[in-house]
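What you see is the complex with one protein chain gone and the rest in place.
As written, the chains take the letters A, B and C, and residue 1 is the first residue of each chain.
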Amino acid sequence: MAFMADRPDLTVDLGRGLQLRSPVMVASGTFGYGFDAPQVDRTALGAMVSKGTTLRPREGNAPIRIAETPSGMLNAIGLQNPGVDHVVRVYAPRWATWDLPVIVNVAGDTMDEYVAVARRLSGVTGVAGLELNISCPNVASGLQFGVDPVQAAEVTRAVRAVTELPLIVKLTPNVTDIVAMARAVEDAGADAVSAINTYIGMAIDVRRRRPIISRGSGGLSGPAIKPLALYAVWQVAAELHIPVIGVGGIMTSTDALEFLLAGAAAVQIGTVNYVRPQAAAEIRNGIADYLAEHGLPDIRALPIRSTSVLTHV
Amino acid sequence: MAFMADRPDLTVDLGRGLQLRSPVMVASGTFGYGFDAPQVDRTALGAMVSKGTTLRPREGNAPIRIAETPSGMLNAIGLQNPGVDHVVRVYAPRWATWDLPVIVNVAGDTMDEYVAVARRLSGVTGVAGLELNISCPNVASGLQFGVDPVQAAEVTRAVRAVTELPLIVKLTPNVTDIVAMARAVEDAGADAVSAINTYIGMAIDVRRRRPIISRGSGGLSGPAIKPLALYAVWQVAAELHIPVIGVGGIMTSTDALEFLLAGAAAVQIGTVNYVRPQAAAEIRNGIADYLAEHGLPDIRALPIRSTSVLTHV
Amino acid sequence: MSIAVERLSPSPSGGRQGWGVVVERSVPMAGAVELVVSQRSAAAAVAPGQFFQLGVSAPHTILRRPYSAAWSDPRGGRIGFIFNVVGAGSAWLAGLHEGDELDLLGPLGRGFDLEGHRPAICVGGGLGIAVFPGVVDALIARGRSVTVLQGARTAAQLLPASRFAGAEVHVATDDGSAGHHGSVVTLFSTPLTGEGEGIDILTCGPTPMLMALIDATRRHEIPLSAIQVALETPMGCGIGTCLGCAAPAAAGGYFLTCQDGPCVRADQIDWNLMTDGFHG
Partner (left out) sequence: MSIAVERLSPSPSGGRQGWGVVVERSVPMAGAVELVVSQRSAAAAVAPGQFFQLGVSAPHTILRRPYSAAWSDPRGGRIGFIFNVVGAGSAWLAGLHEGDELDLLGPLGRGFDLEGHRPAICVGGGLGIAVFPGVVDALIARGRSVTVLQGARTAAQLLPASRFAGAEVHVATDDGSAGHHGSVVTLFSTPLTGEGEGIDILTCGPTPMLMALIDATRRHEIPLSAIQVALETPMGCGIGTCLGCAAPAAAGGYFLTCQDGPCVRADQIDWNLMTDGFHG
C-alpha cells in the first residue's frame, strides 16, 4: 500500500493562513525547541510546537520531575525555558531557515505576561503561530486560567488583540465541562483549539512514603489518557466551528486515526517522541495508507458523527 | 514476613457502626451481588459493594458494552440490575448468613428514585450500608448529580433523611473541583465518601469507523486511571473529616498502599477482580506485611501529609 | 425481558484459577498456533465448547483473553488451544515456548449440548473451527454420525481433516484453492441436511457467516432450535460479574455469553440485533 501513500491529500488548514502539509504535529514540551532530536524525520511533520515559553527564563522545578505510571507518565517540569527573548533572538532565526512551521507555546502567571510574550513573538520571522497554554495557575486568582471560561476567554481576547499570528488555545481537560471552555475561547477569537493538555495525577513512593514527583502532583500523558482525550475531542469537535487539534496518548497511526475520525482536523504527538523517534513518520504514512485503502481523497473526509451517541450511564 | 501478617490491626471504622476487618473492599459492578466469583477469598475482604441497584429492574445497554484501552477498560453497562425488590427479597437473606458486610450501591434517574431505593433497603437484614452512585444523569436536569455540588448535596440529604444505614457517597472525578463536591456531600450528612467512580472516555473502531461502545462513551477504569484517582484521594482526604475510600486502578498491595498513604481509610478494588481472583487476599496480606515491616501498629498510621505539595505547573 | 436475575438456566460459573505449563507449541494450519497446556484438574473439568480466560502479560493489556478449549485429554491432563494472532494478547500467547507457565481461569461457561441421536453437522468458519476437534471427538464417542463443514480463506488455513477422525469432512475456501470455491455455508445443501428425524447443527464463526447459516437453515426448514452456536463477544471477566458480554436475547433484553453461553441455542438469540455484533 505504501505506493499509494503520497496520493491522498494530507494538508490541513488551521486558519489565518496556517497551512500544514501533514496532520501530524509534535506537541509542546516533547520536542524542546526542535534542536535536540535529529533522529526525527521533519518532513513527516505538519508543524512543530515549542516548549512552553514565558516572559523571563525559568529554571523549572526541583527533581524528581517525572515518573512512569501504567501506560503513562507524570511530569512536573515547571516550565523550564530560556524566556521569550532568547527564543526570538536565537531560535527564531534558525526556524526561519526550516521548511516547517513552528508554533510557539505561550505560558504565563498573569494575563499581562501572556500578552507580553505574544506581543514579543508577533511579526518575528520564523514564528508561524502561537499556542496558548492556559493550564497555568493565575497568580491573581490561584485557579488555572483554563478551568474558568471567563478567565480563559479574557486571556484569549487579550492575546488576540495584540497579534495577527494564528492563535491556538490549548484546553486543559481538568474541568467539568470542556465544551463550555472551548466555546468560550472560540468566541474570544481563537483560530483553533488543541485538546488536551495533561490530566493532573500523582504517584507515591511507598518505600520512602512520599510523593515521587517533588511538587506532589504532575500532568499525566501517554496512552493511559487516550480514551479520555478522545472523548474530549469528540465532544468539542461536535460543537466548535474552528479546527480542533487532537492530543493525548497517540502512539500509532491507528490512535491518530481515532482522533481524526472523532473530528480532529490534525493531531499532536507528545510522549511517543521520547520512545520512538520514528513515530511521526510512521503515523503520517499510516494515515496516508488508511485514506488510500478506504478510497478517501483527504483527511477532511474522516470525521464520523453519530446522533446516537449519548452520555455515559 | 508472612508470619507477621496477622499481627497489625487492619480494621477500619467507616462510621455509624460500620466496622471492617480489612481495608480491602470489592468495588461496585465488579463483583455482581457476590454470587458469581467463588474463587475469591471472602475472608480477605472488609466489605462487598453490590452492583448499582435501581428501583425497577433494568436490562442494561445494547452490546458492545466494554472495550479494552491501554492499561484500562471502558464500560457502559447501563446499570443492568434486577431492581431493589429482588435484592431485598432474594439476595439480602443470603447476605445475612455471610460473615461479610454488604453495602448496596444505589443508583437512580431522579431524586425520588434514590430515596425510594434507600428507603426500601433500610432496616433490611443483610444490608450493612449504602453507597450512593451519583454519577448518574439526573433526568430532570440532564446533568449528572455528581458534577454539581448543590444537586449532590440535595440527593445526599434526601437519602440521609430516610435511612439510618451507614451512607457512603461515591464521587465522580469528571469535575473541575472534586474537593468542593466532597465537602458538599460531607456537609449533607454522608458518613464516608468513595473516590472515585470511572472517568468518561471513548474508543473508536477505525476499521468500522464508529465508536466501539454502543453508547459512544464509557467509564474508564483500571491501572491507567490510578495516578488520577490517587491525586483525587490525596486532595479530598486533606479536606474532609469523614473517611475517604480510595478506588481506581488498584492491582497490587503497593497500589493500595499508595492510596492509604495518600489518606484513604480503606480501598476498593474493581477491575482487578476480573483479572486476578486472588487479588483481594494478596492485597490484604501485602498491606499487613508492609505494616509489620515498617513497625506500624495499624493502617491509621499510614497517611502522609506534606505541606510542600503544590498544584501542578 | 431477560435480565441477570432470570438467566436462561442456572449459572455454571466458578472455573478455578491455576497455572498450567506449555508442553507443546505447533502450527496446526497457516497463520495459527496450537498450544498444548498441561493442567490436570482443568483438563478433567472441560466440557466440549467451554472456554478459558487466559492470563496474558502483553504491553498495555489488562484483561484476560477468552479461548475455547480446542480439545482436552483428561487422562493426560492436557488441554489444546488453537488461535491466530490478531492483537497484543494473542501475540504474547504465540510467543510462549515449551516449558513456559500459563495462567488459566476455567473451564468457564456452557459447552455444547452433545446428547441426542440425530446426525450432527459442525460448521466452522475461520478460527471458529478451533473449538471443534474436542466437540467432534465427543460426538463420535457418543456414537453419533458427524459431518464437519470447514471454511477458510485459502487451503493452507484449513485444519487438516485428520483432526476430525471418524467424521466426514467437507471444505470450502474463498479463493477456491481447496474444496468448494466460496462460503462454507454453501456447502450446506440438501444431501447433508438429513432426513426424517432431522439433524443437529453446531457452529462457530464470524457473525456474517452465522447469519448466512441461519438463512440457509431457514430455507431448508430446519428449526432454529436444532442449531447451537458458540458465540464470541468481548469479555471482561468471563465469570458473570462485569455484565460486559451481553448478547441480545430472543425473549428480549440480554443474556450473558460467559454464563448462558458461549454455546447457545440459536432460537435464544435475537438475530436481528446480532447483525451489529462484534465480528462485523
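Everything below uses one rule, namely that a residue touches a chain if its C-beta (ideal position, glycine included) is under 8 Å from a C-beta of that chain, and two chains touch if they have at least 3 such contacts.
Everything quoted here is computed from the prediction, not taken from an experiment.
Novice: Check the options A:21, A:65 or A:215 and report the residue that touches the missing chain.
Specialist: A:65
Novice: Which of these, A:166, A:201, A:223 or A:263, touches the one chain of the complex that we don't see?
Specialist: If we include the chain that is not displayed, A:223 is the one touching it.
Novice: From the list A:172, A:198, A:235 or A:271, pick the residue that touches the absent chain.
Specialist: From the options A:172, A:198, A:235 or A:271, the contact with the absent chain belongs to A:271.
Novice: If you put the missing chain back, which residues of chain A would it touch?
Specialist: Residues touching the hidden chain, for chain A, are 29-32, 35-39, 51, 57-68, 70-73, 75, 77, 80-82, 86, 90, 207-208, 214, 222-223, 271, 273-278.
Novice: In the whole complex, what residues of chain C lie against the chain that is missing from view?
Specialist: 57-61
Basically, only the chains that are shown with their structure count from here on.
Novice: Of the chains shown, whose Cα centre falls closest to the middle of all protein Cα atoms?
Specialist: The most central chain, going by mean C-alpha position, is B.
Novice: Using only Cα atoms to place each chain's centre, name the chain farthest from chain C.
Specialist: In terms of C-alpha centroids, the chain at the greatest distance from chain C is A.
Novice: Using mean C-alpha positions as chain centres, tell me how far chain B is from chain C in Å, no decimals.
Specialist: Taking the average C-alpha coordinate of chain B and of chain C, the gap between them is 36 Å.
Novice: Quick one: report the Å distance separating chain A from chain B, using the average Cα coordinate of each chain.
Specialist: Roughly 33 Å, centre to centre.
Novice: Would you pick out the residues of chain B that each touch at least 2 other chains?
Specialist: 61, 70-72, 222-223 - these are the residues of chain B that touch more than one other chain.
Novice: Listing for chain C: what residues touch at least two other chains?
Specialist: Correct list: 60.
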